[in-house]
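Report on the following structure.
A protein chain is absent from this complex, but the other protein chains hold their places.
Note that the chains take the letters A, B and C in the order they are written out, and that residue 1 is the start of every chain.
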Amino acid sequence: MTIPYKQQMLPIEKVFRDPVHNYIHVQHQVILDLINSREVQRLRRIHQLGTSSFTFHGAEHTRFSHSLGVYEIARRICDIFERNFPIRKIGADGWDDSERLVVLCAALLHDIGHGAYSHTFEHIFQTNHEAITVDIITSPSTEVYQILNKIEEGFPEKVASVITKEYPNPQVVQMISSQIDADRMDYLLRDAYFTGTEYGTFDITRILRLVRPYKDGICFAINGMHAVEDYIVSRYQMYVQVYFHPSSRGMEVILQHLLNRAKELYPKNKDWFRQHSQLLVPFLEDDFQLIDYIRLDDGVLNTYFNHWLDATDPILNDLAKRFLNRKPLKSASFKPEVDAELIQILRNDVEKVGYNSKYYTAINSSFDLPYDFYRPKSNKHRTQIELQQKDGSLVELSLVSQLVAALAGQSQGDNRFYFPREMLHNQQQVNYDLFSATYESFLSHIHNGALQ
Amino acid sequence: MTIPYKQQMLPIEKVFRDPVHNYIHVQHQVILDLINSREVQRLRRIHQLGTSSFTFHGAEHTRFSHSLGVYEIARRICDIFERNFPIRKIGADGWDDSERLVVLCAALLHDIGHGAYSHTFEHIFQTNHEAITVDIITSPSTEVYQILNKIEEGFPEKVASVITKEYPNPQVVQMISSQIDADRMDYLLRDAYFTGTEYGTFDITRILRLVRPYKDGICFAINGMHAVEDYIVSRYQMYVQVYFHPSSRGMEVILQHLLNRAKELYPKNKDWFRQHSQLLVPFLEDDFQLIDYIRLDDGVLNTYFNHWLDATDPILNDLAKRFLNRKPLKSASFKPEVDAELIQILRNDVEKVGYNSKYYTAINSSFDLPYDFYRPKSNKHRTQIELQQKDGSLVELSLVSQLVAALAGQSQGDNRFYFPREMLHNQQQVNYDLFSATYESFLSHIHNGALQ
Amino acid sequence: MTIPYKQQMLPIEKVFRDPVHNYIHVQHQVILDLINSREVQRLRRIHQLGTSSFTFHGAEHTRFSHSLGVYEIARRICDIFERNFPIRKIGADGWDDSERLVVLCAALLHDIGHGAYSHTFEHIFQTNHEAITVDIITSPSTEVYQILNKIEEGFPEKVASVITKEYPNPQVVQMISSQIDADRMDYLLRDAYFTGTEYGTFDITRILRLVRPYKDGICFAINGMHAVEDYIVSRYQMYVQVYFHPSSRGMEVILQHLLNRAKELYPKNKDWFRQHSQLLVPFLEDDFQLIDYIRLDDGVLNTYFNHWLDATDPILNDLAKRFLNRKPLKSASFKPEVDAELIQILRNDVEKVGYNSKYYTAINSSFDLPYDFYRPKSNKHRTQIELQQKDGSLVELSLVSQLVAALAGQSQGDNRFYFPREMLHNQQQVNYDLFSATYESFLSHIHNGALQ
Partner (left out) sequence: MTIPYKQQMLPIEKVFRDPVHNYIHVQHQVILDLINSREVQRLRRIHQLGTSSFTFHGAEHTRFSHSLGVYEIARRICDIFERNFPIRKIGADGWDDSERLVVLCAALLHDIGHGAYSHTFEHIFQTNHEAITVDIITSPSTEVYQILNKIEEGFPEKVASVITKEYPNPQVVQMISSQIDADRMDYLLRDAYFTGTEYGTFDITRILRLVRPYKDGICFAINGMHAVEDYIVSRYQMYVQVYFHPSSRGMEVILQHLLNRAKELYPKNKDWFRQHSQLLVPFLEDDFQLIDYIRLDDGVLNTYFNHWLDATDPILNDLAKRFLNRKPLKSASFKPEVDAELIQILRNDVEKVGYNSKYYTAINSSFDLPYDFYRPKSNKHRTQIELQQKDGSLVELSLVSQLVAALAGQSQGDNRFYFPREMLHNQQQVNYDLFSATYESFLSHIHNGALQ
């Protein structure tokens, strides 16, 4: 008798050693097959934190290990739900464990559409990693699709609908995507571990003990309110201290300019780019297929930047060198109310000392909302975090936590103006030069690290 | 008045956040300049552990962070030596802190010659990372050379002589290269941290408190004998549990065969390889310069393997796919006394089911000596670990430690025969096929994971 | 030639292995002598967290290890100050390292006056651990005094004046006693370590890199604002999650009632108490000397409670048993506006089922201020935390941190009403008893863990 694929369990559980969760436990043949698929293995070549490793040199971890981590957290939640909250009747609060496989697959695959230097690349080549995630899951050409479809017809689409939040069971959706989901829990812990900072650590064992399924989603036992609050604060700290670090953004700006320069040069230099960056051509042509996207990874882009060191265009050449050799632009923060004219004056100064200000200055604004409650009128509303009282009723988190109330709905981050390090020349330097008046004028607009 | 370059200290110490040592402290302008050099930045694109990350997915750290770590350990040793053992008169036991800068530079640069998938690459293209390290340090074309030479003429050669162990002060040489040096201490701790195993951890704070300079090198206070012993055991454990892991070696074998296949195909397909792997051409031609070597990195090789997915040669194509998608060969261990004929029989079986045994089987032998005492007659003798007694006299480590005595001079590791996973087909599988007799014959030679 | 005592340095630094700071480094003979004194050794018998270990069983650490930890943090701050901010001229910002010894002594001795179950004991026997700290330091009969006085005449008084905040140099005072001092930093880390919670951890290495001496005290470099903010949040979390835990307070209430009962019984049972609790007699008599106080410790009180198991008074006997065998009172929280009449109703219910409500109920209110800025009109004002900008000017922490602003001036904690566990009897229990109507009435006033 053949066991249906979806029920095939590994005779001996397979484990992957993981520095964050100790072990990742794989029990289903399906999950093992997905991990071994080409599309998931590709994530080994996509860094989790993009240019952040230029600031935090330990942060060289990839989306592969993050994906395993999200899977593992989801698996642990399912275990706890199955043991403590098995559903008793339809409509009751509780967990129906037949949802487990769709959760595990969605958890493992939620980032499958991320590409080389994702966020920057998307912006410039008009790709969208969420749409591509759905594409990879539902395109018959991918190994991922073939595995999922073996489970049962329509299963790939079910998994994709979890990613798009259209899956009917809100518990499943919220486990993968909400303000306190398996994805965020893993990346905070993982990024904290690999950067070596401690801000992102929170008490995940305790959080997992507090999570409860109820009919409209997942919530947390109120006696653990402070553990949830601590998670929100950790998230906030990682944003302001790691993800928005000015130096990482100074490298990101270089990367943006470099790719933009390539795009600008391409029409008149097609052969050269084909020779030196073959897998990038479909994107420079703005005519790419899923398979083109899947072949890119961080190393491919870096290799082409390496090839571009031979370019005759001085800007392409110089930006490639700056990126490979880590020469970030420097920056000063500014308030939203800062005069556009001032920025223009500073750009002019940069031009005066010989830089093309289009490619050597930038405005970079990084903001995030550490937490928000549900705002019916907002166009991008969020699933708020609910706490469950002893009598079963729910309370929204910011109503009982002063700390969360202070952060709720408050974007965190800053605006920064980027410019070449050379602009920071100052009188203490011995060889004062031709442009001293310009440097002096430039510096006069910066005080305590901010534009004035 | 200008401060000489070698004495320029940063007005405020610069730190790099490091998950292993918490912070890397940089105090000299020289060190900061070296870190910012092209050749050191290149190490960000060379993984520390090669194919090990295919087994331990967290182990995606690079030689860049390791190099900073070795520098930091060396710096801490210098601090301790300077505070506790300043030299009193020439020839006395003690530390002359004017050696500090040469130590720090050698520590930071000791791995600068490592290249893409170093160990495998060297073997196939006849490069040598140690020779290249010396080359990079002493070639006027490198940024590293230019920085070192600004310190004083001849300084690059001094640093290189530490690497080659020809530097006159044995304390300096042993800090960088001995059986318990800054290099080994960092990589054990770092590899343990990133793999998430605990075998490599030892008590570095205690070891650093025990280290002493004496006139012929460095030694350790005998009251800390057990801490040193524990370090040796950790090293042994990392070898047998991490570095020699059969799956990682199963990927290494794929990589070797893949590069060998390219080499074999190259003469008749020069244009195709030039088009698809331009930076590798000098090596396929066996005519390369230092600059060619420096441009390679792990990502460049991976990108070319990606390009090779378009190759028409089925072996090149298939091996590239196996490498990128992590399909390691499987293996069985064997004793040295195993019959060469048996291996041949197994190879024949592999051929029978359709594989080219040259590219789909391999012998891989990995061995290391966790510790050895000085053996005057050995052609590759080692600096033994000395313990200092209260009265100043020295005792060699294995004389006082039973554990170390048990490991001393004993190579650890094993011989493995590699073959395609398909050979493990067995009767429990439903669709038994054409080759069942061959599979059965093949399997009959393997018992408890070893060849019989 | 004799080296003056205050300058006698240990030929080899002595270390104490510490799980929180790795090593405690002792360099002065004075410090070693103080550690070896009777009064400091006594702290080995005083637990750091009183009744908290009844809730967090790992928290069995003592004030001895905390005192070493505070000393070590102070020592590290001195090292950083000496290296980076040596004073250049009188009145300038910077650190005068001749203050080091007074800082180290004050750090080590700041808790020397703590006694057996300090906070509870003080309340009942009208002692004051801060006054006793000063007493121990300045009384010629103590070993601590004798050591300090050997340094120079008047030195004990100097150290004491740091504790009382009268010492003229505000840097010294603030290192030992401010809203972010060596004392708080150590106890947060240490209590987090031993309880096994993670809430109290913050990035101490980073905080120590940020601290700066200025002429009116100590401040922190503004670029590390978020690290300081994180410390405040950690402190808040430890209060609400560990220090104010309802079960620990349920044991504290037992302890208070037990000691009160002894005090009440003493006048008519003097001989019995002398026989069974000899070292406590001076306190029951309200006529004690410093030496009497020093002889008490947690174990002495516990031993007497053990002796009291033989008492004929049923309340003394029962409360002693409850304390030794960990039978805490249970509790419900209540809002400040709760009706005093309601509390009285509940007390009556407790009396009805047979308990003396004086000894078996209690109100316990625990509150703390995680942070506050300077309020000139407050009668207990605090030294606010100052951040130093690049140009040297200072900003108060809550002005730049939303999180801290949300906590500033807000007392955290709650009021709880304590009662015997038996009152929680409910209908699900099989053997319903005589008092069921009373239990039901009692429970009807509690909803979601709070009085209604």
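To be clear about the criterion, a residue touches a chain if its C-beta (ideal position, glycine included) is under 8 Å from a C-beta of that chain, and two chains touch if they have at least 3 such contacts.
As the structure is a prediction and not an experimental result, all values here were calculated from the model.
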item: Residue of C:H129, C:K263 or C:H307 in touch with the missing chain, whole complex considered; value: C:H307
item: Residue of B:Q8, B:N84 or B:T201 in touch with the missing chain, whole complex considered; value: B:T201
item: Residues from subunit A at the interface with the omitted partner, ascending; value: 12-13, 15, 22-23, 84, 205, 209
item: Sites on subunit C contacted by the missing partner chain, in the whole complex; value: 2, 16-20, 22, 36-38, 41-42, 44-45, 53, 56-58, 60-62, 64-65, 68, 193-197, 275-276, 278-279, 295, 297-300, 302-304, 306-307, 309, 324-327, 430
item: Positions on subunit B contacted by the hidden chain, ascending; value: 197-199, 201-203, 222, 226-227, 229-230, 233, 236-237, 240-241, 389-391, 402-403, 405-407, 410, 447-449
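Definition applied: only the chains that are shown with their structure count from here on.
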item: Interface sides of subunit B and subunit C: same vs different residues, half threshold; value: same
item: Rounded Å distance, subunit A centre to subunit C centre (Cα mean); value: 43
item: Inter-centroid spacing, subunit B versus subunit A (mean Cα positions, whole Å); value: 32
item: For subunit A, residues contacting two or more additional chains; value: 197
